[in-house]
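Yeah, one chain of the complex is gone here, protein chain that is, but the others are all in their spots.
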Amino acid sequence: MSTDPKAIPRSTVMPLDRALEVIDALPGGGAVLTKVEDVLNWGRAASVWPLTFGLACCAIEMMQFMATRFDADRVGIIPRGTPRQADCIIVAGRATIKIAPIVRRLWEQMPEPKYVVSMGSCATCGGPFYYDNYSILKGIDQVIPVDVYVPGCPPRPEALYEGFLKLQEKIRKEPFLRRRIAAAAQAGS
Amino acid sequence: MALRTEELILNMGPQHPSTHGVLRLIVTLDGENIVDAQPDIGYLHSSVEKMMEARTYLQNIALVDRGMDYLTAMSNEEVWVLAVERLAKIEVPERAKSIRTIMLELQRISSHLIWWGTFGIDLGAFTAFLWAMRERERIMDLFEASTGGRLHHVYFRIGGVNEDLPEGWTDRVAEFCDYFLARLPEYDDLITGNPIFQARTKGVGVLPLSTAIAMGASGPVARASGLSYDVRKAHPYEVYDRVSFDIPVRTAGDCFARYEVRMEEMRQSVRIIRQCLEHLPAGEIRSKVQVALKVPKGEVYARTESPRGDLGIYLVGDGSDKPYRVKIRAPAFSNLYALTEMMKGWKVADVIAILGSIDIVLSDVDR
Partner (left out) sequence: MSWEIAEKLRARFPEVELFPRPGEGEHHEAPPSPPTPPAPPAPPAPKRPAHEAPPAFLTPGVVVPRERLLEICGVLATDAEFGLRYLSFVSAIDRPEAGQLEVLYHLYSFETKDELALKVRVSREHPSVPSVTSVWDGANWHERETYDLFGIVFDGHPNLRRIMMTDDWIGHPLRKDYVYQDPPWLVEAARQRQRDIEGLGLGERA
């Protein structure tokens, strides 16, 4: 991570990132930044809006997860129908080779920061469709990066809950701002 | 005076909140009118037929659960074990037959509930979805208690079922039947009688009877067009020849007729379950069948009535412990083909209503 603010050309750096950069360089600034980051992450973790991408059987359990009894709303998980509004994509079910480019495109259409939850054995590794098969992708991580794998065939809604709690844990620990500075620095250099 | 207008091609899916999975629809529009609607399928083609050739007859039970219509796993198990039992000439004990029938009908209710809920969402009623899922959870609990699985049960076996029913299970089912019958009038209040709902479904997407037959439509879609045909009546399997139930038939052939048929089917399912519970025989639940069952050479076509229609399996055995070839006749595949005919001439806003009313499951279409 670059610590010399002058090394970053002005024209390419957003003002916010520049301010952060300066704060980080001040004595004790790092700690302040970390605190700010904690607050931001707390907010982000509490409102993960997934893009529902129901592919196969697992999608039914995902629906159940969002409906009565399991009620994902209460931990801030609200399903979205379009990738532009989503933070996270749940790949629920087996992906075929025919749909793999579309999964990739949807993932690319989501704004950063974005996360991927791979739900079910099929999305994780091909699962029951691994052998003697000619059309199923053997693991969605061949085309997009995955953050949380939820095993099961299908995973129970509780298991998906667990997966999301893990994702929230991950978001809370993330050096979100520092990563943005690094990205800005890289874009500038 | 006819105004010359340009045609517009609208692409829906494969990722679309209302296509019930990964269906892609290519709709050609003239203004707001649909000129042509071509489904593009195959996004969930999971090579089930190929995989079945490489698995033993027993292993295939687990595969048909997942590879075929996943909303009704036990209907798939049923048609598979039925085909094998016919070819291998295996008898099923009476108790197992009754248990299977109860399971199949519970499965039919749960499948229709999902359809009802998602159809509600498609037409803008989110409450329907929440209510349907609430009832479905109860069925899931019943399944979990008896089969151990929520969605994929692997419960049927060649020559019977895997395990006997747990204690008190039949009472719980009876209780559920009472509970569920009391909910149905609420559904009618919420959706069926709703003027907006009626305006969007009545007279929309008409499929005439002759077209329905020519296009190979079956199940509720064909029955809503006036075809009085149900495999459970025409070629009874399990105990369907000993229970009394009606086949709801409508002649309008529109979305509302298809809706009514399914709502009535749920009532009839409850009726069948109650009769089965009343006459549940005691005794064996499985006849003796080897694990590595060798099925004689031959060919057979077995058919059942799945919640989506005429579900069949053409099984070719070659005398080994694995099938030589399995052809799955999927009802949703033909029903979806009939969609091309239903859509023509309607407005673009009706696409979702018509698509929702034929109740497809992409895993059944593509297999």
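All chains are identified by letter, namely A and B, in their written order; residue positions are counted from 1 within each chain.
Here is the rule we use: a contact is a pair of C-beta atoms (placed from the backbone, for glycine too) under 8 Å apart; a residue touches a chain by one contact, two chains touch by 3 or more.
As the structure is a prediction and not an experimental result, all values here were calculated from the model.
A.B. asks: Touching the left-out chain: which of B:36, B:49 or B:141?
C.D. replies: Selected residue, touching the omitted chain: B:49.
A.B. asks: Could I get the residues of chain A that touch the absent chain, sorted low to high?
C.D. replies: Touching the chain left out of view, chain A contributes residues 97-98, 100, 104, 133-135, 137, 141-143, 145, 147, 170.
A.B. asks: Contacts of chain B with the missing chain: which residues?
C.D. replies: Spelled out for chain B, the touching residues are 41-42, 45, 47, 49-50, 86-89, 91, 211, 213-217, 227, 229, 234-235, 294-301, 303, 310, 312, 314, 316, 318-320, 324-325, 327, 329, 333-334, 337-338, 366.
Simple rule for what comes next: only the chains that are shown with their structure count from here on.
A.B. asks: What is the distance, in whole Å, between the centres of chain A and chain B, each centre taken as the mean of its C-alpha atoms?
C.D. replies: Computed value for the inter-centroid distance: 35 Å.
A.B. asks: Taking the touch rule as given, give the residues of chain A at its contact with chain B in the complex, in rising order.
C.D. replies: Of all residues in chain A, those touching chain B are 52-57, 59-61, 63-64, 67-69, 81, 83, 94, 96, 98-99, 102, 106, 128-129, 131-136, 153-154, 156.
A.B. asks: Residue numbers of chain B touching chain A in their complex, please.
C.D. replies: Residue positions touching the partner: 14-17, 21-22, 42-47, 50-51, 53-55, 62-63, 66-67, 70-71, 114, 117, 129-131, 133-134, 136-137, 140, 150-152, 362-363.
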